[in-house]
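A single protein chain has been omitted; all remaining protein chains appear in their positions.
By letter and in written order, the chains are A, B and C; residue numbering begins at 1 in each of them.
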Amino acid sequence: MNIAFIGLGNMGGRMAHNLLKAGLTVYGYDLSEVANQHFAEAGGVVCDSPQAAAKQADVVITMLPAAKHVKEVYLGEHGVLETLKAGALCIDSSTIDPKTIQDIAEIAHSKNIKICDAPVSGGTIGAQAGTLTFMVGADESTYQAAKAVLGHMGKNVIHCGDVGAGQIAKICNNLILGISMTAVAEGMALGVKLGIDPKALAGVINTSSGRCWSSDVCNPWPHISENAPASRGYQDGFATQLMLKDLGLAVEAAGQVKQPILLGGMVQQLYQQMCMRGNAHLDFSSIIHQYLPEEA
Amino acid sequence: MNIAFIGLGNMGGRMAHNLLKAGLTVYGYDLSEVANQHFAEAGGVVCDSPQAAAKQADVVITMLPAAKHVKEVYLGEHGVLETLKAGALCIDSSTIDPKTIQDIAEIAHSKNIKICDAPVSGGTIGAQAGTLTFMVGADESTYQAAKAVLGHMGKNVIHCGDVGAGQIAKICNNLILGISMTAVAEGMALGVKLGIDPKALAGVINTSSGRCWSSDVCNPWPHISENAPASRGYQDGFATQLMLKDLGLAVEAAGQVKQPILLGGMVQQLYQQMCMRGNAHLDFSSIIHQYLPEEA
Amino acid sequence: MNIAFIGLGNMGGRMAHNLLKAGLTVYGYDLSEVANQHFAEAGGVVCDSPQAAAKQADVVITMLPAAKHVKEVYLGEHGVLETLKAGALCIDSSTIDPKTIQDIAEIAHSKNIKICDAPVSGGTIGAQAGTLTFMVGADESTYQAAKAVLGHMGKNVIHCGDVGAGQIAKICNNLILGISMTAVAEGMALGVKLGIDPKALAGVINTSSGRCWSSDVCNPWPHISENAPASRGYQDGFATQLMLKDLGLAVEAAGQVKQPILLGGMVQQLYQQMCMRGNAHLDFSSIIHQYLPEEA
Partner (left out) sequence: MNIAFIGLGNMGGRMAHNLLKAGLTVYGYDLSEVANQHFAEAGGVVCDSPQAAAKQADVVITMLPAAKHVKEVYLGEHGVLETLKAGALCIDSSTIDPKTIQDIAEIAHSKNIKICDAPVSGGTIGAQAGTLTFMVGADESTYQAAKAVLGHMGKNVIHCGDVGAGQIAKICNNLILGISMTAVAEGMALGVKLGIDPKALAGVINTSSGRCWSSDVCNPWPHISENAPASRGYQDGFATQLMLKDLGLAVEAAGQVKQPILLGGMVQQLYQQMCMRGNAHLDFSSIIHQYLPEEA
């Protein structure tokens, strides 16, 4: 089985590496020469264009920054859908709005090409360790085919529904995540200001109805969750600017279907304020600085 | 050990009943004749006033609607602090702002009376079953003394810190709860509108970073959590108007210490809108109707 | 006509001064010795208590910080309602919630004492110059009686409706003001960031549908309105903490009648954040710092 891997950045490069380690042949492409070089050093075959990579492939995997890049690679002037043979499989692991991948899938299906969305969670650490979670949107047989490939790069491959459902699941999860993290930041900061010990407060919350991933795994108050970014200066986590990107996708997708997301619209702007003030690279739990006298 | 129990309503009546079942002598008082009668039928001694009840007591427990009632009972013209002997213990299980109980405690301490705040979670079901959780604010010895009594009415008695810390913990927990419930409602409704199956979406969230009590125990979308109010028409849960009361306490306490609660201020108003539209008695997970074409 | 003036602070002291300049006899009281001394120097008669001042008076004017002080002065142990003779007139110019003055009015009326609320706008400059606007809540004859007195201290005396209506009008006006100021700050900062000249943008807004007092009289961007606080470092205006107080009254009054104020709840918290960061004394148009990379 030959694989074409388009987009060899922080995430894609590490994912492709795991495919190579599994003994697969991988044809790769990235705009960055540095990325291509790392890929070559790991045993990958660097190609001149997405199309050149796809020509050799049974499976195409894309890991790109935004919807416009995904559209360009699949549907652009030299798009891969033109070059792939019937029966090929495309897996888009980028995080984009669901409508874009659904539109691309319609065209792919008309050419008898299988396609699924499979956005990830787990970050660069999960990408390196091969422990990513994939949220897959596809029909059953495409899902099974994708799972065989994705299993080399992650440990959970969840079938969320038809094409687009992977993106929907990721967007909705991260919408809830962004809000609940802000909620925990707000509640922790209020409690401490009112005079309670932060560890005692976290103890109550984590055994009560306020409990959430943001309180028990990744608490934004320092030294509540020892392995959380808050305990190391908000470094090396899920960057504020990436949370902002995902909230932007939620707002965009909500707008497409005229669905109000009252708190999401608000929290997007709070994260934007964080980015305006130079905190784009801090872990998104640094939103707690909205609630402290001194900024991050 | 004689106990005075002031406030024999939906919660207090059930709690006092458990003390009687444990064989304790309980002197009770409530403004409602019906409440007094139920208490008498269960074996309690009905008194004419809070002070009359307190005169007989080593321990006073109060379970009242709001801060003004608590102030009146402890500090009013015929308040119980005037009648209690040194060494007595007062336990306030009402949900009020922390400053009120701290102010009362200062006066109690000057009279060598022990006092603690011990707000509860668990609702009328927990009160009846004797399975409440108490969040206690007190010094260590007062906490130990209170624990011996509270153990007859609940199964968890958590020491949160000094006087007021119980209220702080409850307020902050419920602030996070109100926001995260709204977040889950928002995310579930967006996902379903975008086309994903609600069970599949909840499955992803509950194994990912969006996971919270409001998604895995009490999901606001019907028939995700079978025992949740959402699966029985939002009946028999934690009423929207009680969540509104607790969010009001959070806004008030935050105002006292000039601490911004950006999402709390917003969510308070969303719950207020629910109450304006006649949904005060529905479970607070009915906030999902903010995200549906038809109102509750 | 003898007047008792209770509360001789920044506002009340200047207002009482104008009554003295008009040749009236004024009996005054304040907790602050400095305030009393200034009042005496201006020709006022300093009294030992509110009641002592009221004993001599046909008209009582109160200008106090908050509802609890107003209740204490009128209804407290030595309250002025006990000492006033039937037919006396009380004017409360404090800014408080409408319900408090309505409750006091009910008791006053039972003693045949006339009472009205008459909160002001115009700040210390208007108080000094005698150009305040009074928003009066009273029946017609009380309004006419109050107008004769208030005319010495202000140039507009508006009849808003029955007792409480003055407070309602002020609270609602300032609610709209706090939100629209924030809106103008948001729009100006967005426009400038997108590259338009601030004067050109203000020119369009002020001749279009975005026009408001906060854009054409008191624009938060420096040097758009030359006489506005924004053009002098946000000094000497309507302090952020006073706007926060008024938004707090709006949230409280809204809560009493279960009326959602969705933006008000939000803007209250944004102003609270400003105060947390040490900007309580700046003019409320300094809210524009929420939208700038550097804080105030």
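In the analysis below, a residue touches a chain if its C-beta (ideal position, glycine included) is under 8 Å from a C-beta of that chain, and two chains touch if they have at least 3 such contacts.
Source: prediction; values computed, not measured.
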Per the touch definition above, residue among A:Ile3, A:Ala253, A:Met266 or A:Ile288 touching the missing chain: A:Met266
Touching the absent chain when the full complex is considered, from C:Leu175, C:Ile224, C:Ala239 or C:Leu282: C:Leu175
Candidates C:Asn36, C:Ser121 or C:Gln268 - the one touching the absent chain: C:Ser121
Residue touching the undisplayed chain, where the options are C:Gly191, C:Pro229 or C:Gly248: C:Gly191
Contact residue for the chain not shown (choose from C:Leu201, C:Ala230, C:Leu244 or C:Cys275): C:Leu201
On chain A, residues whose C-beta touches the chain left out of the figure: 248, 251, 254-255, 258-262, 264-266, 268-270, 272-273, 275-276
Chain B residues touching the omitted chain (full complex): 266, 273, 276-278, 290, 293, 295
Residues in chain C touching the chain absent from view: 98, 121, 133, 135, 156, 158-162, 164-165, 168-169, 171-177, 179-180, 182-184, 186-191, 193-197, 200-201, 203-205, 207-215, 217-218, 250, 253-254, 257, 259-264, 266-267, 270, 290-291
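Throughout what follows, only the chains that are shown with their structure count from here on.
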When chain B is superposed on chain C by its C-alpha atoms, the rotation angle in degrees, nearest 5: 180
Proportion of interface numbers common to chain A and chain B (over half same, under half different): same
Chain A and chain C: spacing of chain centres that average the CA atoms, whole Å: 51
Averaged-CA centre spacing for the pair chain C and chain B, given as whole angstrom: 37
Where chain C touches two or more other chains at once, by residue number: 266, 273, 276
